[in-house]
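Got a structure here, written out as structure tokens. Questions coming.
Right after this comes subunit A.
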Amino acid sequence: MSRVGVQALLTSGRTLKQGRAMELGKLGPEYLKEVSICEMDKVTLESLGLNEGDPVRVETIHGSVVVTSKLDRRSEPGVVFIPCGPFANAITGSDTEGTGMPNYKSIPVQLFAAKGERILGVKELLNRMVEGL
Partner candidate 1 sequence: MSKDTILTNGRVYDPMHGIEGEVMDIYMSDGKIVEKVSESAKKIDLKGRLVMAGGVDMHSHIVGSKVGFGRAMCPEDHRKDPVPKTKYTRSGVGYTIPSSYVTGYRYSAMGYTTVIEPALPALKALGSWEEMEDLPNLNSGLLPMFCNSMITFDYIKEGDPSGLAAYIAWTLQSVGGLGVKVVNPGGTYAWAHGVDLRDHEGEIPGWGITPKEVTRGLCQAVESLKLPHMMHFHPNNLGRVGNVETTIAQLDSIRDIKGHGGRDHICHLTHMSFETLSSVEGGGNDWGDLESGGLKFAEYFNKNKHFTADMGQITFGPATTMTGDGPFEFYLYQLTGGKWTNIAVDVELPGGAGIVPYTYSPKAAGNSVQWAIPLEFALNVDDVWRCIISTDHPNAGPFTKYPLVFSWLMSKKQRDTWMEGMHKFAHERSTLPSIEHEWSLYDVVISTRAAPAKILGMEKLKGHLGVGADADVSVYDVDTTKVDFAKNPEKIIKTFSESYLTFLGGKQVSKKGKVKGVPNEGVWSVHPELNESLWERINKELEQKMNEWYSHSFHNYPVPARYRAHLEKKVMIDSTSVSA
Partner candidate 2 sequence: MTEGTHSNIVCVFCGCLCDDLQLEVQNNIITTNENGCAISKAKFLNHADDRLEGPAIRVNGTSKEVTLKEAIAKAVDIIANSKRLLVYGLSSTENDAHREAYKIAEEAGGVVDNTSSVCHGPTILGTQESGEAVAALGEVRHRSDLVIYWGSNPQFAHPRHMTLHTRAAGEFIKNPKTERKIWVVDIRKTISAGVADKFIRIEPGTDLEVISALRAIVRGKELDVDNVGGLPVSDLKEIAEVMKGAKYGVLFFGLGLTQSKGRHRNIDAAIRLIQDLNHYTKWSMMPMRGHYNVAGANKTSTWQTGYPFAVDYARGYPRYQPGEFTAVDMLMRGEADVLLNIAADPAAHFPRKALQHMGNISIINLDPKQNMTSLIAEVNVPTAIAGIECDGAAVRMDGLPLYLKQVVDPPENVLPDRDILRMIYDGLRRAKK
């Protein structure tokens, strides 16, 4: 397992596909596919030694999660994106600084190549989070 990684800021938000998939069913395969990805730029992808579609581990001080890497041709190094949903939340902190709003945008992350690692299903991920794993 490689411990050479790339630092970035993680942001999350909606995508059209995630919205559509949500309406098709939160427990279905389309939803899983659309929320278990991390979009990044070409340079970051290459630095990690990954091909698009390879698993990538995204780590914050709150936890880590393995998702599928995706190339975003428009993006530049420094910012990566996971669509809003359980995978992004697995590594998001709950401190709202008294506002009610957690920090969902610009979370400092470390990315690591995770070839061969498995992407959890939605139910599995949920169980792990609920159990504090």
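Here is the rule we go by: a residue touches a chain if its C-beta (ideal position, glycine included) is under 8 Å from a C-beta of that chain, and two chains touch if they have at least 3 such contacts; residues count from 1.
On how the list was made: all candidates are chains of the complex that A comes from, given by their letters.
Computed from a predicted model, the values in this text were never measured in an experiment.
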* Structure fact -> Touching subunit A here (same complex, options 1 or 2) is candidate 2
* To do: In the complex, go through subunit A and note every residue touching candidate 2.
  => 9, 11, 13-16, 19-28, 62-63, 72, 74-76, 78-79, 81, 84-86, 89-106, 122-123, 126, 129-132
